[in-house]
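Before I ask anything, here is the structure I am working with.
In this view, the complex is presented without one of its protein chains, the others remaining in place.
Letters A, B, C, D and E mark the chains in the order given here, with residues in each chain numbered from 1 onward.
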Amino acid sequence: MSSLVTKVRSKQIEMLLEKGKRLDDRGLLDTREIKIEQGVIEKAEGSARVYLGKTQVLVGVKVGLGEPFPDTPNEGVLTVNAELVPVASPNFEPGPPDENSIELARVVDRGIRESKCIDNEKLCIAPGKKVFVVFVDIYVLNHDGNLIDASALAAMAALMNTKMPNYEVKDGELKMKQGYTPLPVKSHPITVTTGKISGHLIVDPWIEEEQVMDSRITFATKEDGSICAIQKGGSGYFTPQQILEASKIALDKAVELRKKLDW
Amino acid sequence: MSSLVTKVRSKQIEMLLEKGKRLDDRGLLDTREIKIEQGVIEKAEGSARVYLGKTQVLVGVKVGLGEPFPDTPNEGVLTVNAELVPVASPNFEPGPPDENSIELARVVDRGIRESKCIDNEKLCIAPGKKVFVVFVDIYVLNHDGNLIDASALAAMAALMNTKMPNYEVKDGELKMKQGYTPLPVKSHPITVTTGKISGHLIVDPWIEEEQVMDSRITFATKEDGSICAIQKGGSGYFTPQQILEASKIALDKAVELRKKLDW
Amino acid sequence: MSSLVTKVRSKQIEMLLEKGKRLDDRGLLDTREIKIEQGVIEKAEGSARVYLGKTQVLVGVKVGLGEPFPDTPNEGVLTVNAELVPVASPNFEPGPPDENSIELARVVDRGIRESKCIDNEKLCIAPGKKVFVVFVDIYVLNHDGNLIDASALAAMAALMNTKMPNYEVKDGELKMKQGYTPLPVKSHPITVTTGKISGHLIVDPWIEEEQVMDSRITFATKEDGSICAIQKGGSGYFTPQQILEASKIALDKAVELRKKLDW
Amino acid sequence: MNEKPDKLIDKKGIRTDGRKADELRSVKLQVGVLSHADGSAYIEHGKNKILAAAFGPREVHPKHLMQADRMVLKVRYHMAPFSVQERKSPAPSRREVELSKVIKESLEPALFLELYPRTGVDVFIEVLQADGGTRCAAITAAALAIADAGVPMRDLVVGCAAGKIDDTVVLDLYDAEDKLGAADLPVAYMPSLNAITLLQMDGSLEPAEFEKAVGMAIEGCKKIYEMQKEALKTKYMVVKEVEE
Amino acid sequence: MNEKPDKLIDKKGIRTDGRKADELRSVKLQVGVLSHADGSAYIEHGKNKILAAAFGPREVHPKHLMQADRMVLKVRYHMAPFSVQERKSPAPSRREVELSKVIKESLEPALFLELYPRTGVDVFIEVLQADGGTRCAAITAAALAIADAGVPMRDLVVGCAAGKIDDTVVLDLYDAEDKLGAADLPVAYMPSLNAITLLQMDGSLEPAEFEKAVGMAIEGCKKIYEMQKEALKTKYMVVKEVEE
Partner (left out) sequence: MNEKPDKLIDKKGIRTDGRKADELRSVKLQVGVLSHADGSAYIEHGKNKILAAAFGPREVHPKHLMQADRMVLKVRYHMAPFSVQERKSPAPSRREVELSKVIKESLEPALFLELYPRTGVDVFIEVLQADGGTRCAAITAAALAIADAGVPMRDLVVGCAAGKIDDTVVLDLYDAEDKLGAADLPVAYMPSLNAITLLQMDGSLEPAEFEKAVGMAIEGCKKIYEMQKEALKTKYMVVKEVEE
């Protein structure tokens, strides 16, 4: 977008915010409509597509076998990767992950990992030798803003939908057994991002807002009301007061979403 | 080449084709002179240099040891790689393989693989554990057109010239024995490319023709007259009738070449 | 630097050299002041920072475990890598090693390897299976000229400062024992680079001289006065007579430095 | 994974997924599915699920690829890591590079490249789930995405494979048939111009079988072509209704 | 390597390295340490040893990254291969890419980006030895390097983490506390503007603990800020003395 258009749009957005309104008619603390479809990729061990307004994220989960890390011989391995697929935006280019997709993957990873929502020890088949390796691939299909929340939601929905093949170790050999077991998901972190535009805090910024936004702050929180991951982004700043306000907003929205999603 | 020069040359080529002639005095279905030198790289297990007119391709074959693929535990591994070496053309740049060299390698690979010309099971030393890995490296040294046919010919000539060291498994240990065995080559696919310039089909296009050519179609065929690989290339199209015509041309030329080469 | 500035500076340097002088008041065969600090990175197994005038090079040595090369089953593995860290010069860019850092690493490597200054067989823990892998990482922190000599000096000083953990093989298992052993350094190659500016040979060129220098020649020599590595660099040439003169200079300076450093 | 069946086609001419020799898999097409692409389409062809987006005509990036006398079409065929049995690295494989090239060359004949010099059209194809015949389904979707972007075309391009399983020439192989069958022959075609714009084959075909397979693939293309046109119409009808 | 201790903080509130809960590690700052950078600084924060250099304002390279309406700040956070226990490959890891981004975004609020369009400032950070809290120490040094390069700033930026070990909220975690503790919360702050420019967290914190940790980190930042100003002053005083 040209610099002039950005400035005009920026002014317009600020004026609306002064009146407690947003371009798309939401209130400052309203989340866009959420739609979750699970099991959309039958060939993957788990999958979910999330629509957050027009933002569309597909997450596929593949479960493979591998070796554990030497310092956690009894735990499975979780890998989160994000692709900003070029179908999603004229600004995405094909190629190896850039800083934006790496940050996205790492923030989603942190929410999952730090909430300890997966019972990692149940992913161990033979301690120190064979464990399940869970690949969570985030595929952003349409970028209409707030990729972090949409991706975190899609990743959790896909993990909740994931099944693992059954294995047993017999005479030192690994054998596949009949049937599947659901991935052991113990809790459900909810990730809420708040944006700041000229002093106003707004929830779930969409793309027009992101383009004029000072900064954002993301909180992943658990069922018990504790915080498990935070990420500030963007070229602006927050006052300590705004940070605390954003944390409260995130906790409130999480409660609201848990009810809606029954998580 | 500038766009104007291309257009003039293009016109000239078309006018000649109308009269059944080509820039280099060949008939439309004539192949350039072929010269094959085998064993030119003494240190490689197999090698051949092919001259197709001024086009020059060197293929070296290295035979190593490796593990078989899990789904074919009794078969050796064949790998075809092509380098458009920058000595060959002012338009070739050093660097990792681009789409042209990857297509070249894969088309040659397909001709070899689908014709089943190598007795893959004879490349197995210890089932599921040790097999021969055959690296076919195509090195384009001078690009005067029709790299596919020249490369396919050079690859086959090099494979026919390839020797494998002898191994035996003794007490679970792999031991090299005296002498060498020829690579088991069972048949000899012949690859023929036909180009289309403003409706005319020509065999073995050279570089001046390639620069103005609509499209090309390559057929690899076997001794028994069956087709084992096809590749259409270029930004133009063929009618179904032209496709069938090109297939007949390729089969006829293959018979002619087999006689000439005694393959 | 602009081409004009370079020419003026070049002229100035040449005029001084005619009078046996240099821009920084050194004599033609004088080395800049050398300062060596060992053990500056406590967490590395060895380290040293060398100041050669304003040129500053930090070398860290990490000692790990790995497999020996198949053709030297009784020897440890030495790996030298150099990073022209972008803090060191406005002309250094982040990214994979370019030809300059690769040459630097390989010349330093050659001095160490060809002098046989490390008792490689003492780096073997279990022949053919486990050996020490010694990573020498050259980190150029400030580039004020003559990186080769500064880096070679820092690498040797770091290796002399390196300790290896103690291991023993017990019942086929590798066990770490108490304490550390110094890396077995048997000799101390000294590397001296001579530059040529319009016929004058100068020792230890600094950056202003390097920018106008025709070429350089580096000799690594041992305690016994033998030469173990040479590298000519730069776009100019040397006469055979100049080469011999440079070799004598290098041998003389090495003697002088050995005294100073007590190596 | 699964055992190889004795036969891929039984005495009655029924294939392992219940189809007859010349029967297409079900095909579902949707146009205009992505709000930030200039054009887009989604195809479900059997179990293949593929998304295509077109951007342009726009500036060519990087600039040195710009052509003074023609439009530059760039195509990327890419498979999602979760689209296949074993997780695929997102880095482009040699297969994906080759397919990107042949798909590009299958679409170029449909475009008036020389009429839009100094511009570029980028087509991105994402295979979300693969089940045999992805390049053909990708072409079908890509052509729709380009049309949806408003780029003038000589005709739509449509892809469909034929091949041989056991001793029978059949239409539109799915994954298991592709892997265990005797030959696969993907074709792309512009029906109103009777032009074949992609043709590949691997396996083994007698000349007569080859001729039959080409004909069968073309018939398959023609059927899907009707659905393509319908999908385009539907989208614009819907748009029209909304606008009223 | 080392065994996990029973407790990271004892009954008297003393941590495994002898510090109290709200005690900083020793910090040593030096400005203008590299002769070929436009600005530079060196920090020893506990056992962290970090070098930062700033170049600019200068031409943006490569050119297509130049912005017509603002200065472009580029930041690279990089760890020396020998800075950590196991040798680290010099190729940038995903962690280093993310930290480069958040550090850049922590420094940008201090710069008058819009006043210097079409120019660029490059900040290179080299972690020579890492002992927990490198991103915070890196920010402290980077801000000094930028100031040393003479680039106008709204305020210095200073980094300091807080966190939780066992059940206690503490200041400035070192490596072992970071790995074995319950939460780490790095903060960057501009004291005179009361602006938080970096905030990350992983682990588990109750809202009240979070509030406490943010406050504690800010107090830590304020202390280091005084040292930053001193370090800048010292450098320029020294320079002045030399010039007289």
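Note that in this section a contact is a pair of C-beta atoms (placed from the backbone, for glycine too) under 8 Å apart; a residue touches a chain by one contact, two chains touch by 3 or more.
Just so it is clear, the model here is predicted, and its values are computed rather than measured.
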item	value
In the full complex, displayed partners of the excluded chain	B, C
Candidates B:13, B:85 or B:148 - the one touching the absent chain	B:85
Options B:21, B:62 or B:200, residue touching the unrepresented chain	B:62
From C:39, C:90, C:165 or C:233, residue that would touch the chain that is not displayed	C:233
Residues belonging to chain C that touch the chain removed from view	3, 97, 99-100, 102-103, 105-106, 110, 113-114, 215, 217, 222, 225-240, 243-244, 247-248, 251
Residue numbers in chain B that touch the chain omitted from display	40-44, 47, 54, 56, 58, 60-62, 64, 81, 83, 85-90, 94, 96-97, 135, 137, 139, 141-144
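The working rule: only the chains that are shown with their structure count from here on.
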item	value
Chains in simultaneous contact with chain D and chain E	A
Greatest separation from chain B - chain, by CA centre	E
Chain whose average C-alpha position is farthest from chain D's own	C
Equivalent of B-D within the choices A-D, A-E or C-E, defined by over half of its residue contact pairs recurring	A-E
Approximate Å spacing (C-alpha centroids) for the pair chain C, chain E	32
Interchain pairs in contact, sorted by label	A-D, A-E, B-D, C-E
